[in-house]
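I'd like to ask some things about the structure below.
Partial complex: the chains shown occupy the same locations as in the complete assembly.
Chain IDs A and B follow the sequence of writing; residue 1 opens each chain.
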């Protein structure tokens, strides 16, 4: 009862590093034990519904390139799309998926109709999830595509839009909870501005704070066990988005007292757009205690927009998982591919092959990171580098038991003149290279 | 008893927009009343000691181009430098200046000797300040040039460097207080990392938080009345600096409970390096309640490093002062030129002409901004745009008196479908253009 969309492609299997089969995993062996845990349970892969099944291949200078039998605004088409999607999850052995409301059901004439359709599709999903064993990593609401959101959702100058967006999120959390979703994500694609000339930033930030508080309160009210995640992005579509990067969102959460309630879904492409490496964003979130989940799709370093490409550089990916493993690994989070095919990759097989490549790159990277951690390849060096802070006087200074003038007096009395020590960056880079 | 360095250039006077005298102000008329205040008291210009009198004209590919009679590591040279500097402050009629310890005295063989020299020069400055009426906008410590700081000051893996830096700041605050400085600035040029491979970011952030707390405590202890300011910059010299931008520093301050104690010194060039417009950084700081002062030097939009050029685009500058005036204008802050001559501008006259251009551009921009504000050219539009939030139901929603499900119920019951309204960006841009 297959849809036939993927032709005769069968379940993708692990064949090991030497395999040249384009339809096999070379590194992703779900049952392999790494740091005492199955690889599948480390990586917690999810397929993104939108890019894989909804995006038509358009870009700012051209329209649809993909021809999918489910491209139509009907519930029948929505179900065919679901059939193909769950087929792909099974072929890949992807344990999770993620979706927006707008991905899975055609918009209705009214809010009520849209909500009704969402619930109908959720029923359909529930059956498929049970049959295939695929789980929901996270749900989310699309608060950016419809023209009603052109000036923002929570941050819109019109309170009716705020209300509409709030109602939409309510519906989406309901559905996420019902499908056993392990997280709920908010990406504020239009929460920002095009020009300060027409913007009251202070008011908009207050609106956004209120919106998030409403969501958190509702989560507790209904007993949703998942994590609320914010996905930072610096810009695009808006000139500036308020959830610029990890550090910015941290300040926002602190301001509204939500830093214990909300965590981050970090995306490599967004890190790069914000002028950061992905590992920087991960390390920042970990240091600030708000790391949650990842979108493991890269940007092209030479393009100034979000290219959402599948990861393909294992050495880079290893550095990302290294930060994640150091921070304890995923709890409710996972590795989502918010990645789209290149618009010239129009064959069904491209969808499969792209995910295989992405999953293999991640598996290879995570295994390298795990080994690096296991062998303390870098951590011992780092501990030694800061070892001076273990002295009693240094500890007292850091603990606030010394005042500025006391420290100054000591520096002068002891004629302290620090001796620089090599940071050994190249040496450490060479070590990291041993693992990939 | 002039040093003769500036030849026969006399005091720079205001001659009005039609003047073609390169040694006159066309817009900066210090006594002109704008929004009920003298222009000088709005702008609060300061000359930066380092770029104007210390920088030799080097860049990563070439050495000294400037030939200044005071380029030598002696106290005599330091005093000649001060003579010329205060001559220039007087010629320009700049009410303020700013300096680092390293700008004004040669480094000593020990910490104690360096401190002693700093105090000796401070005496010398005090006399000149009294004679010329020039005031100190802010003092700061150079915690980045000496090789002892190559791996950071507060965030150094070596607690001795932390201590040395703390002692240095203590000395610099002392001197700043003594000279009546109205602010004290911390720019963490090396507070960041070159590679995460050798870095414990969490620990370093804790060190930095402690350092700032020490400074704030000391300020109160000695009764320093000025404002403590942090100057954000995303990178350069380090790959990543912890004080990345306004929003990042806000989160940092919140984390350490210092958001009421510390404000920001924002620089246009650093805003651009962080991927922001200058007005964005100003609006953000104002919205978060941490706006303090500015470094009004621009970056070249096509260069990826901090070019520290004098401002020359009045329309851009107007948008910056517009945000400042909306936020109430400067209190202890002011307009510092952290700007350097191009390294080919080797004549003494270039120093004067560059400051005239910068001051005139700022004066022109501020006057445009003031008029725009006075005439409510934009503010009325903005108020109207958000007017929907004045309804009782909207206010209740924003105040947290409605829950997510209540809002959702209302949306469904009232079949709310918001109607988009034009954001009118081009119209507003045209209006702003009327003022410059």
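Just so it is clear, contacts are C-beta pairs under 8 Å (C-beta built on N, C-alpha and C of every residue); 3 or more make two chains touch, one makes a residue touch a chain.
Since the model is a prediction, treat every value here as computed from it, not as a measurement.
Q: How many copies of the one sequence build the whole complex, if 2 are shown?
A: Assembly-level count of identical protein chains is 4.
Basically, only the chains that are shown with their structure count from here on.
Q: Approximately how many whole Å separate the CA-defined centres of chain A and chain B?
A: 35
Q: Mind listing the chain A positions that touch chain B in their complex?
A: On the chain A side, the touching residues are 110-112, 115, 147-148, 150-151, 156-164, 166-167, 169-171, 194-203, 205-207, 210, 213-215, 217-218, 221, 234-235, 240, 244-245, 247-248, 250-252, 254-255, 274-277, 279-280, 283-284, 286-288, 319, 323, 378, 381-382, 385-386, 388-389, 391, 393-394, 397-398, 400, 402-405, 407-408, 410-412, 415-418, 420-421, 423-425, 428-429, 432.
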